[in-house]
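Some notes on the structure that comes next.
Selected chains only, in their assembly positions.
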Amino acid sequence: ADQALIDAATKEGSVNWYTSLIQDQAARPLARAFEEKYPGISVEIIAGKSADLLLKINDELAAGRLHADVHHGGSVVPKLLAMDAIQPYVPPSAANLPDDMKDPDGYWVAEVVSFLVPAYNTDMVPAEEAPKTYEDLLDPKWKGAIAWAATMTQGGPPGFIGTVLGLMGQEKGMEYLRKLSEQNIVNVPANQRVTLDQVIAGEYPLALSTFSHHTDISQEDGAPVQWIALQPKVTNTIDSTFLMKGAPHPNAGKLFIDFIVSDAGQKVLADAGYIPANPKFRNPERSPEAFALTPSLVAAHLNDWVAIYDELFK
Amino acid sequence: MPTVVLTVIIAVLVLPPLAMLVRTSLIDYSDGSFGLVNYRKLFAEPELYLTTINSVVFAAGATCVSLLIGACVAWIVERTNAPFRGLAYVTTIVSLGTPAILYVCGWIFLLGRAGPLNSAWRALTGSFQPLVNVYSIPGMILIEGLLWVPLVFLLCGATFKRQNADLEEAARMSGASVIATVRRVSLPLAKPALYGLAIFIFIRNLEAFDVPVLLGMPGGIKLLTSDIYLTMTRVPPDLGHASAFAVVMIAFISVLLYFYGRVSANADRFASITGKGFRPRPFDLGRFRWVGGLVVVLHFTLVLALPIIAVLWNSITPFVRAFSVKALGNLTLRNYTYVLTDSHYLHLAWNTVLAASVAATVAVALTAVAAWFAVRRWPASGGLTQLVSLPIVFPGIVLGVAMIQIALRTPFGLYGTIWLIAIAFLIRYLPYGMRYAQPAMMQIHRELEEAAGISGATQPGIFRRVVLPLAAPALIAGWLFIFLLAAKELSIAVLLAGARSKTIAVAMFDQWTNGEAGEVAALGIIWTIVMSCCAGLMHYLSRGDMKSRGTQ
Amino acid sequence: MTLEVENLSKLYWTPNATFPGGGIQPISFNLAPGTFFTLLGPSGCGKTTTLRCVAGLEIPDEGRLTLGPTVFFDAARRTNVPLNKRNIGMVFQSYAIWPHMSVFENVAFPLRVRRELKLRAEEVREMVARALATVGLEGYADRSATQLSGGQQQRVALARAIVRQPGLLLLDEPLSNLDALLRDEMRNELKRLQRQIGITTIYVTHDQAEALEMSDVIAVINAGVVEQMGSPREIYDRPRSAFVAGFMGATNLLPATARSAQKGDSSGTVAIDSGEALSTWFPYDIGAGSRIALSIRPEAVTVAPAGTAAPQGWNRLTGTVIGSGFLGNIVRYTVALPHGRIHAHQPPDRIFAEGETVELHFAPDRTLGLSDNRAAA
C-alpha cells in the first residue's frame, strides 16, 4: 500500500470491522496481524451473524450514523448493493486473485470461500454406500435420513437449490428437486455446523450443504465423518469483503481490505482453517470441483430459491 | 405523585421499544412499505388452526410441568424438614447459569436418536424405532418445562418462605393431612404468585422459539412460532412477521393480566406475614421426610445432573459424540486449556457481570417500588402492572433492533456500549422482576406498614425499613434469576455488542456457529461454575443477613 | 392538646349488601388535654374503626378531626394530615410487630424514623431500655420478635407506642393477653405515664373494671352508635339504657312496659312482664307505653332463706337456686324466677344449696327503670 494511504489511515486511527468470521481463530489473529503491521491503527471487531450485522448496518444507515467501515459477508452483498451502500474499491493486492474472486465493478473482493458439501457418518454409512452423485441422493434408503440446516441463505437449502438449477438447468433441475423433496429431508433449525455435529453424533447419517472445512476440522480430531465431493460439482460460496459507502474511517478501511486480500492476510485465514480466496493458499485435495454462487447470482435469484424451498421442502 | 414519576420512568423504558415493535410489525420487509401485510400473513396461515392448538397444548403442558416440579420442590425446601434441601438451590443456580442452547442440546443429546437411552434401547431390541422421541410434543413439553423450573422454584421458594406457620398449623390441627394443608392453605395463599407465574410462563412458552424450533421442526411439528423463526433467519431477517405476532400477544396478555388483577385484587386475602404470632416454621414430614428428599434428588437429576453431564461430556470429547466406552479412550481437556489460557474471556466476563448485575439491580429496584404501589393501590398506580409486564412479549431480536434504533437516535454515545446492553436487559427483564416483587408485597400484612406510619415513618421510610426487608427473600431470588438469565442472554447481546462491549454469550455464540461445540461446552461449564459461585455467594450473604435479623 | 372529633363517620360496605357491614355512624367528642378516654362496646361495634380513623389509617367518610391547633382531617375542606405527621402512638389489636426486627429494633423504630428528634445512639438505647423496663421485658431486647409469647408481643407493641412520648396515644386492647397481675401493673404504669406527660389517650378495652378504674370519660358504643358518654360513675350508676347497664358491669334486666310516662330522677312502681310489681327509680324520662327494663346489679341483690323478712320498702322476689359459681371473693348464684332468672353475688360465706327456695331482696333505688332498645340494636 502506498504511504499516503497509510498516513491517512494512521490519522484515522481505527477501523470498524463488521465480521462474522470466527473470532478466536480468524478475526482476532487477522486484526492482530494488521495492527502489528500498521501500528497506530486499531481494528475494532464488531462480531455477529451476518444477518445481525446487516440489521445493524441497516439501522445505522437509516439513522444516518454509519459506524461500519469494512464489512465481510456473503449473502449481504446483494442487499447492500441494492441499497447503494458499498463504496467501490479494488485493493492493490486483489491482483493476486483470480477473476471470479472479485467483482468486475470493483464493489467487493473475495476473502474466503466455502464448499458446501454433503457429509456422512462413517460409522453408520460405509464409504461405498455413500452417495457419489446428485442422483444417488434419490435412493429410497435415504428417505428421512438426510438432514440440512434450515437457514435461508446461500449456505443453506437455497444455495443447494441454486446449484442444482445451475448445474441441471431450470427444467431438469426442478424435476430433480421435486424428487428430492420426496425424500423428506429433515430441516434442522440450526446452522450448518450444528447439523454436521448431529451427523457426527449419529443423529442423522447424512447431511447436505455442510461446510467442507468443518468436516476437515472434526476429522482431524478423529470424528467419524467424511464429506463428499458430489459429482459433478459441489456448491461454492464466496465470502467477500468491501468498504462501506460513507464509512467513518475510509482510509483505514481501504488499508485493512488490502491487508486481508494480501498474502499475509490470506495466510492467517488459511491457518485458521478457512479456505482462502487466493488459490495459492488452498489445499488442492480439499478443493473439489465447484459451482460458484457469486454475489450477483445470489442477488438475482435468492428469493426464487427460497420460494422453491418454501414450496417443496418446508 | 411518586406513582406518576415511576410510571414515567417505566414508560420511557418500555414504550419506545413498544412503538418500534408496532412500527416494525407494519413494515412489509419485501419492499419496505407500510401496511397490514404481516398481520394478514399471520392470519392467512392455512394451518393456523392446527398450529394454534399445537402451540397452546405445548405452552400449557410445559407450564404445568414447570409449575408442578418447581412449586413442589420449593415447598419441600422451604417448608419442610426433608433432607438434601440445599441441593435444590445448587440445582437451580447452576442450571440457571448454564447457557440455554447448551442445556437444550444436552437434552437432545440425551434423548435424541443417538442418545444413550435410545441407543441402549436399540441395542436391546434391535428395533430401529427410538424408544423416546424428543421431537414430539411431549418431548418439547418436558424440555421446555424443565427450562422454567428454576424460575418457579425461586419464586415459590421466596413465597413459601414467608408463610405464617400458624395458618398451616391451624389446618393441621383441624385434621388436615400435610397434602390437604398444602392444597387448601399453603397453595391458595400463594395464589397470586402461582397465577402470575402461570400466566407468565404460559405466555413465554407460547412465544418461545428455541425449543419449538430445535425440536419441533425436525419432528415436523409446527407451532405458531416456527414460521416466525424461519422468517427471522433470512438475510436480512424479516422482523415484521415476528413483531406482528408480538403485537397480537400483547393484546392477549392484556386480557390475561386483567384476569390476574381480579384474582389478586384483595391483597389482604393473601397476607401471611402478620404482626401477631408470625413464625416461619417448617413442617415436620415425619416418615415422609425421605419422600421429600427423594423429590429433591429427582429434581436435581432432571434439572441439573443429566443435562450437565451431557454438556460436560461434550466438553471433554474432541468432537460431538455419543456416550460410549470407546470414546473414553480419547477424552481431552484441550477445550478447557484453550478457554482458560485466553485472557480475552476475562474482559468478556467482566462485561457480562457488569451488564447483568446493573440490569438485575435496577430491574428489581424499579419493580419492587412498582409492585408496592400497585399492591397498596396508590392513586394512579392502576396501569403500572400492565406497563411493567409489557416487555415480556418482545422477541429478543426485535427488542435488540429497537434498542439499536433508539441508541442511534440519542445524542449520547450509547451505541455500541455495554450500557446499551444493560438497558436492553433491564427492559427485557422488568416483567420477571415484577413476578417476584408483586406476590412478595401481597404477603405483607397492611398493618405492619400502618404501624410504621404511625411510628412516624414517611412512605420511603416505610418502604425501606419494613417493606424491603420483609420482601427481601423474593427480591433477592428475583435478582439472582435476572442476573443469571441476563448473563447468558443471547439474541440481544449479540445484536447490541460493539467492539468493546461483547459478553460471554457472544463469544459462546460465535464458537457455536463456528463448530467449536466442545469449546462452547467447556466455556459453558466454566461460566456455569463462575456464575454459580457468584450466585452462591450472593445467596449466602443474603441468608446470613436474614439470620441476623432473626427470621430464619 | 384538646382532641376534637366532630361527626366522624366511616361505613364499610360489603359486596351485595344494601346496608353497611360495619363501621361507625357519625360520632363526636371533645377530649381535654390529658383525658383518658375509653371506648367500650361489644365486639364488632366499631371501636377499632374509630381508632383507625383518628390515627389516619382510614379516611373517614365524613367529619372533622383536630388535635390542638392542627386540623388532622376535614372532609369538607379535604384536609388530611398524613399519619406519620400526626405524632401518635398506637397499639394495634393485632400487635403489628415487625417479624424481621429484634425486640430492640421494634421499639427503637419510632425513634429512628424521626430524624428531627436527632437522637444519639446512646439516647435511643436508653429510651428503649426504659420503655422495655416499663413493660417488664428487660433482657428480651435482642430476642427476635418472632420468638416471643403472645403476651410478650403485646408488651413490645405497647413499649413501641410509648417510647417516644407521643401527643396522642391510641390503645386497642393493649392488655388483653396479659394476666391480671401484670395488667394491673401496666395499668398503673400507663396511668402514671399518661398523667406525667399529660398525653390524651384513647383506650379500647373489653374489661369493664379496667374502663371504670382508669378512665376520665367512657363512651359506650353499640353497633357504631354512641349510646352514652360520661364519667365512669355516671355510666355505672345512671346508665342511659338497658344496653349500657347490661354492658357496663353485670346486671339483671327484667323486661317491662312503662304504663305511664315517667319523669327523670323520680321513683314509681312498675309491673314487670311476669306480673310482679316492683318499686323502681327512673334516672331518665320514660315515655308512656315504651319498653323498659329494670336493671338490678347482682351485688345489689341479697339472697335470703325463704321466709326471711325484707328490709322496709325493699323489693322482694321468690325463686329457686339453680346454680352457683365460685369467683374467689364472691359466689355467684343463679336463681330461677317463674319467668327468667336472676344472678346475685354473695359473700363466699353465705351458702345456699342448689334447688333451695330463696328470697331475693333489693332496694328500690338500686332498681333502675331504663329504656330498653336492645331488640332494635
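Letters A, B and C mark the chains in the order given here, with residues in each chain numbered from 1 onward.
As a working rule, a residue touches a chain if its C-beta (ideal position, glycine included) is under 8 Å from a C-beta of that chain, and two chains touch if they have at least 3 such contacts.
Small disclaimer: the values here were computed from a predicted structure and weren't measured.
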Labelled copy-number formula for the complete complex in this structure file: A x1, B x1, C x2
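Here, only the chains that are shown with their structure count from here on.
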Set of chains adjacent to chain B and to chain C: none
Remotest chain, chain B as reference, centres from CA atoms: C
Middle chain, criterion being Cα centroid separation: B
Interface ranked first by C-beta contact pairs: A-B
Whole-Å gap between the CA centroids of chain B and chain C: 55
Chain centre separation in whole Å, for chain B relative to chain A (CA means): 35
Interchain centroid distance [CA atoms averaged], chain A/chain C, Å: 89
Residues of chain C whose C-beta touches two or more other chains: none
Contact footprint of chain B on chain A as seen in their complex: 16, 22-25, 28, 44-52, 54-56, 58-60, 62-63, 65, 67, 75-76, 79, 147, 150-153, 186-191, 193-194, 196-198, 200-204, 214, 217-218, 221-224, 306, 314
Complex contacts: residues of chain B adjacent to chain A: 108-109, 112-114, 213-214, 217-218, 229-230, 233-237, 239, 318-322, 330, 342, 344, 397, 400-401, 404-405, 408-409, 415-416, 494-495, 497-500, 502, 506-507, 510-517
Complex contact set, residues of chain C against chain B: 55-57, 82-90, 92, 94-102, 109-110, 112-114, 143-147, 150, 153, 157, 160, 164
